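Dumping the structure here so I can ask a few things about it.
Shown here: the complex without one of its protein chains, the others still in place.
Up next, chain A:
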Amino acid sequence: MAQPADTDQITQLNAARNLVLSDAAFYPQIVNGILPIVGANTRLELRRWGADFLAETFASPVLAVAQKEQLAPNVLQTIRDILELPEKDTAVLQSLVQTSASLYPLVFRHIVNHPDDSKTWETMNAIKQVIFRQMDSFPCPVRICCAKFLQRVVQVQTPGLISDPRRPEQNETSLAVVPRSHALLSIPNLEAESSGLLDRLLGVFQEEISDALLVNATLNCLAPLIRTRQSIANKIVNAVLEFYPSKHVRPPFTPTVRVSVKSMERTARALLINILKRNPNHPMSGKMQMYIERLMQSRLEAPDDASRKRGLPNEPTDGLDNAKRARLNALTPPMLKIPPMAPGPASFDKLFTITEDIGLSSFDVKQLPFDLVLKIVVPLLTQVHDSTLTQATEAIRTRLQTITKEQNMQRQHQQQAAAAADDDDDYEPEYQPMDAASTISEEASAVAAEVADLQPDLVSLGPFVLPQPPPLTEEEAAEIGRAAVARVFGMLNAAESDPPPAKNQQKLGFARLAGSTFDRDAWTVLLARLATRAPAGLEDDNASKTDSAGRRQSTIAESIRETLYRYILEDFRGRLNIAIIWLNEEWYNDRIKMRSAANQRAGSEEETQPTVSLHYDTWVIRLLDGFLAYLDSRDIKVLVRFLSEVPEITIPITQRVASLAKDPERVNLCVQALMYLVMFRIPAREMCLNTIEDVYKTYEESQPAARKVLMKWRPDSAVLATANGEESSVAPSQPDTLPTSAAE
């Protein structure tokens, strides 16, 4: 092309651009044609146009990647030349950095496939270094584009996904496509560099004062990184999660600052929502949700308070608004300037002197005749401002208080020292008979003398030991114990309201440790053991010795039991689990105590027989009684679970169960529960069969169901024989629906 006038040149260039926009096939020709025209050392207009055009060219989705790759080396050299001028114009820089960001993946790929083209790689690296070196000194718009360039480089230099190893040309450009033995690209170096660059990119979230532009620009370009680069995704998400925009602004909340904060918050939210939408099962989804909620909340609180209806009136701080200021001034009394007390030993005159005028303070009032003083003082007092007087008296009062405090402390020290050092031999009470007529100055000097004596002690304060608290009374101890228990129960409730942990978490069964996880069960175990094992051994001894002591001891344990009992009954269906944990603990504790009692008995034959108070039987019956009344006919699973999982079945228990048969509605419940015990709880089988016989005899409604059980398990039962005759035509009733398992 020729070199016509300036405007003509731009017009021509625009025509060329329009040509390639309508037909991308002309790109190679045009790009190579314009490079010398718009290169370094040309006019600003031309450089701007050229930079814009290059940015557009390498971003264009219509120009094939292969062609861009072909054009890249020439263009790179031009960019490098312009950047190293150095270029000053923001618009040119902006476009060139954009172009570089588009070029980087292309060049990287080109180098992967052409390890011998070291010149191109060297040029690219030079551009990269210029950008990174000057990034922080560039004007803001260029810095934004630099952040984008950073993101591009990180994306390229981090291993990505290999979608199809057989067709390398289809894979996305990333570190993963670099062969291990590449001549120019060393994988560890590139990776290290990109990790550093990522830190630099994310550093924007740690600035004390955030630049909304840069933060938004960064947030908005992170999505592709998080999506396609697994290895760094978590790091990025964490950096975002620790960023709270409202904490990164300085207090004067101007509308501009508010716009910035809001935009950062909304952008951060948009980013997280974008991630969550792509992958709802993201491992950090919980944290992200919480962050989003917290953002919403902080938005209501923080700098948005201007939106509330009546904010503080906007008062000028520079005192320009004199009308208002004046009135405020009239209302506030003049502040009295009170100097600190003069140094040296304290005396009354020093105490009461609040003027700094030496002449005034050394003036002896006693020289004046009494009535003259009166004449001066009385009118003066009427004129003194109220608040001035109060201020003065307050000042004197605080001075006096500090002095007395110091003196008390000194006296204490002295006494301690005296007590430690000496006996009472040469004890002389420091009693000075008060002279009624003693003048102020005398007393003042006495005080001063005392203070002077004690001065050195003041400097070296000895260690202070808190006195032992008074021992707790029994009631107090019990009260505190109960409070502690109440707190643990509080934890139980809190743990309950938590969302249930992930279902897929494996149940540990026997392998678990009590209290290893801080969930509800752990707290239950803790409580049960607190009730059972902690006081074990104590209560029995005490019970045998003194009645009152025994009662006290048991109250803590008993109150835990009582509370547990009530807690379970509040919702026995849901808290059956707790009941079972507790009863097992009780039973185990009873066993242990019995064993140790037996040992003692074996050791000492004749002495006081140690008695063991057993709790399991009492509490299992109480619990059963507590909820039996509320069981309805469909609660078979609850009852069976309870009966099968409590550690021991006793006759009283079976009797309680049998009593269910009184209610015609719950006959089946009773029989089925017993049948379950017969089938699966072998040690209790005989006991239960006996109970079923009783039920059969006592309650007529139970006969059809009970008969079947007896026929199967005790065909030779006497009750059956007597009943057989009359009951021949009983319908086979419903098929036995066995409670299959102790369901959850």
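Note that in this section contacts are C-beta pairs under 8 Å (C-beta built on N, C-alpha and C of every residue); 3 or more make two chains touch, one makes a residue touch a chain; residues count from 1.
Definition applied: contacts and distances are computed from a predicted model.
This complex has a chain not shown, and the name its UniProt record holds, of "MIP18 family-like domain-containing protein", "RNA polymerase II subunit A C-terminal domain phosphatase SSU72", "Large ribosomal subunit protein bL27m" or "MMS19 nucleotide excision repair protein", is "RNA polymerase II subunit A C-terminal domain phosphatase SSU72".
Interface note: of A:I187, A:A270 or A:I396, the residue touching the hidden chain in the full complex is A:A270. Of the listed positions A:A55, A:V107 or A:L660, the one in contact with the omitted chain in the full complex is A:A55.
For the options A:N14, A:N189 or A:T393, the residue in contact with the chain missing from this view is A:N14. In the full complex, chain A makes contact with the omitted chain through residues 7, 10-12, 14-19, 21-23, 44-45, 55-56, 59-62, 88-91, 98, 101-102, 139-141, 144-145, 148-149, 152, 212-213, 216-217, 219-221, 223-224, 254-256, 258-260, 262-263, 266-267, 270-271, 273-274, 277.
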